[in-house]
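Below: the structure, in structure tokens.
Removed: one protein chain of the complex. Kept in place: all other protein chains.
Here the chain labels run A and B in written order, and each chain numbers its own residues starting at 1.
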Amino acid sequence: MLNYLVRRLLIAFVTLLLVTFVIFGLVRNMPGTPLTTDPAMMDPSKQISPEDLRRLEKLYGLDKPWYESYFIWIGNLARFDLGRSIAQNNRPVIGLIGERVGATLTLSATSLVLTYLLSIPLGLWTTVHSGSVRERTLSTVLYMLYSLPSFVAALFLQILLAVKLGWLPLLGMVSDDYASLSGLGKAWDIFCHALMPVACFTYGSLAYYTRFIHSNMQEVIRQDYIRTARAKGVPPRRVIAHHAFRNALIPLVTLIGLTLPALLSGAVILERIFTWPGMGSLFFESISQRDYPVIMGLTLVFSILTLLGQLLADLLYAVVDPRVSYS
Amino acid sequence: MDTDRTTIKDSPSRGFWAEAWLRFRQRKMAMMALYYIGFLCLIALLSPAIAGTKPIVCRYKGTLYFPAMGYFNRRWEKPVFQRDRFYRIYPTNLQKNDPNSWAVWPLVYQDPYRRVRDGEWDDRPGNPTGTDGQPSRRNLLGTNQQGFDVFAQMVHGTRIALTVGFVSMGIAATIGVFVGSLAGYLGGWTDVLLSRLIELVMCIPALVLILALIAIIDEVTTWHLMAIIGCTSWTGIARLTRAEFMKLKQLEFVAAAQAMGASHWRIMFRHILRNALAPILVPISFGIAAAILIESGLSFLGFGAPPPNPSWGTLLSSGRATIEQTWWLIVFPGAAIFLTVLAYNLIGEGLQEATDPRLRQAGQ
Partner (left out) sequence: MTSCCWRLMFVSIVLAFLSGCSSSVDEEQVDFMLGDMLEPFSPHSLDELDAKTTWIDQPVVDTLDRLRSYQVDQGPMPVSVTEALTIKNDSPENNTKIIGALGRVAPSDGQGVNYDDAVVVHTAGDLKSSNPIMASSVTDFEVGDLISPGLFTFDWEMQPLANAEMVVSWRTSDDRMVDKVVLRNDWTWSDGTPVTAQDVEFSFKVIMSSQVKPPAVRQGTDKIRWVKAYDDRTVVFFHKQALATNVWNVNYPIIPKHIYQETIDRDPSMTRSDEHSRLEDDPITSGPYVLAKRVRNQEIVLRRREGYYMHKGNQVRSKPFFSTVRYKIIPDTNTALLSLKAGETDVQILTAEQWQSQTEGDDFYERNTKITGLEWTSFHFCWNLKTPFFSDIRVRRAMSHVFDYDEMLNKIFYGLYTQGRGTFHPTSWMYPKEAPPAYRQDLDRAETLLEEAGWVDHDGDGLLDKEIDGRSVPFRFTVLTNNTPNGVKVCTLLKECLDKIGIECMVKPTEFTVLTQNMRDHKFQAAMGGWGTGTDPSTSLNIWGTDEGRNYGHYSNPRVDELFEAGVIEFDPSRRAEIYAAIHKILWEDQPYTWLFYRNSFYGFNKRLRGYKFSPRGPFTYGPGFRSLWTPAAQP
């Protein structure tokens, strides 16, 4: 097993190099550079002269061909230096990302855990009551939720809960007076701010996960060993939870591995609407501004997590299914 | 002697898919969903006849023309109307230039690509704009802020709604199933390499690819965007297929097939795949419907098909700016999307049950 782990980590390394190489090349060759829009506001009197433009290009390494710049970036990476943001006034990239990780995790991790907590019982319940009116109604309601895009629902919720009723804050992650709150006060403040974004991030995926579990369970409960268990007189709940569910776990584990990257790629749209200071909006902004160091930093973080997620899923297969082994 | 012969006729097996279709037909909900999709296809085909500002057929200066075909392809709207300075307004100009002309008009005189102006049709006022476009007698489902009729947009948008899902999911499912099954079944170095390929594609953010595409290609259409979505979302299906194949290849029927000398391809795609359908049907059926929502999200972020794009998703995201007044821009496309999601999922459910061999045993 250890052998396998080491092998996987090494391969992951190579994959990371490949991914960063491809993204670097792609982004560098798209039209537009970080210097295109900065001074180019609509005021014709504020324009940078060609000589200054050339000097700036030299400073940011934009005059070199992209593969050379990539090599330099890798070299810096080896010394744990992710570089400095061009569009954000030379702030270190690590700092920029670090500022936002907390916010993204608060949103995404909570939402992910909530989704699984809700959809596993729902999925099991629909399996048991499959075909009944209650189950059909629930499924229809879940489909309705799925069909409503998050940016519309977000606006509805904002108007209703924040403006008309005033129950929840409108935007942001913390209130203006956050610094002066007690520890408990701070937790409550973040909780209130996170309610609407988390709800919007979660509701759409409920339908998908519930259906997913339901469909896998349907296949499992028709197996012979389930018939045997029932014939033996095992109570129905135990049949489902103990015998059937375990065998539906493999696809579920795959799904967990797939959703880990979604943790950080974040909800670009929702972050923008709620002014949530997460990594998704940083990514979007940095792409529009062609802020190469930040784009590469985020891609690196994102890729590492994706690869970790797949590794985790693969390791969990061995745990969940005794027939799979990695020796 | 003849009496020794058995008189039971050999009925050849109908085949897997024919059997599955028979079972599918027995599920009422799934058939209704199929009929709904069929209905949408019909609407898509007949869209210029249902809502449009060009006559379906007209006789002008002695010749028969079909100007409504111009909605499908610009060239099919004949240049004679151009030469005679119609400026695309048919009702008044047909009469003016040739009093003997006649025309068969679409059911609803509205256009998905522009606002109908005052006096185009029988002294009717033009479409209202801004937030004044509530559903009314003339605009059955209301108008958007620029005055384009919602009913016409939804009818013409059906074409897009039907096909985006199939394009993106078609690509994703084909690549995903292919790669996943090879990786899961063959194992070893193939698995290692293919899994790395899956990880590589997973790590590349779709947003970057879409932006790169838009920047490079001159005429970006919805198909390009959906192709990109398809090419980046096959990884989930691949992983699920791979896991399923890894599990199933241990079973006895595979060993039996191998003993009988079946080739790898035959085992994979004729034997194992049918049993591995369950986990991947859900992502596929959701994915087809999700394509509409993805298109809507893209147009919210600012990348979408070249305007004017009468798709349900664009209608939905345009309603956001005036959400408190223009409820019709959210409700109608939202309802259509909901019904489509429901339909595709019911079909997926039905397909799963129809192809599950264990149901046959249970006397279904």
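List of remarks:
As a convention for this text, a residue touches a chain if its C-beta (ideal position, glycine included) is under 8 Å from a C-beta of that chain, and two chains touch if they have at least 3 such contacts.
From a predicted model like this one, the values you see are computed outputs, not experimental measurements.
Panel shows subunit B; residues 74-75, 77-79, 82-83, 85, 87-88, 113-115, 117, 129-131, 145-147, 211, 214-215, 218-220, 302-304, 306-308, 318, 320-325 of it touch the chain omitted from the view.
Touching the omitted chain from subunit A are residues 6-7, 10, 13-14, 17, 30-33, 36-50, 52, 55-56, 59, 61, 71-72, 74-79, 84, 87-91, 99, 155, 158-159, 162-163, 166, 170-172, 174, 176, 272-275, 277, 281, 288-290.
Just so it is clear, only the chains that are shown with their structure count from here on.
Centre to centre, using the average C-alpha position, subunit A and subunit B are separated by 27 Å.
Subunit B meets subunit A in the complex at residues 192, 195-196, 198-200, 202-205, 207-209, 211-212, 215-216, 235-236, 239-240, 243-244, 246-247, 250, 278-279, 281-283, 286, 289, 293, 296-297, 300-301, 316-317, 319-320, 323-324, 330, 334, 337-338, 341-342, 345, 349, 352-353, 356, 358-359, 362. By the touch rule above, subunit A contacts subunit B in their complex via residues 11-12, 14-16, 18-19, 22-23, 26-27, 29-32, 140, 143-144, 146-149, 151-152, 155-156, 159, 207-208, 211-212, 215-216, 218-219, 222-223, 250-251, 253-255, 257-258, 261, 265, 268-269, 283-284, 287, 295, 299, 302-303, 306-307, 310, 313, 317, 321, 323-324.
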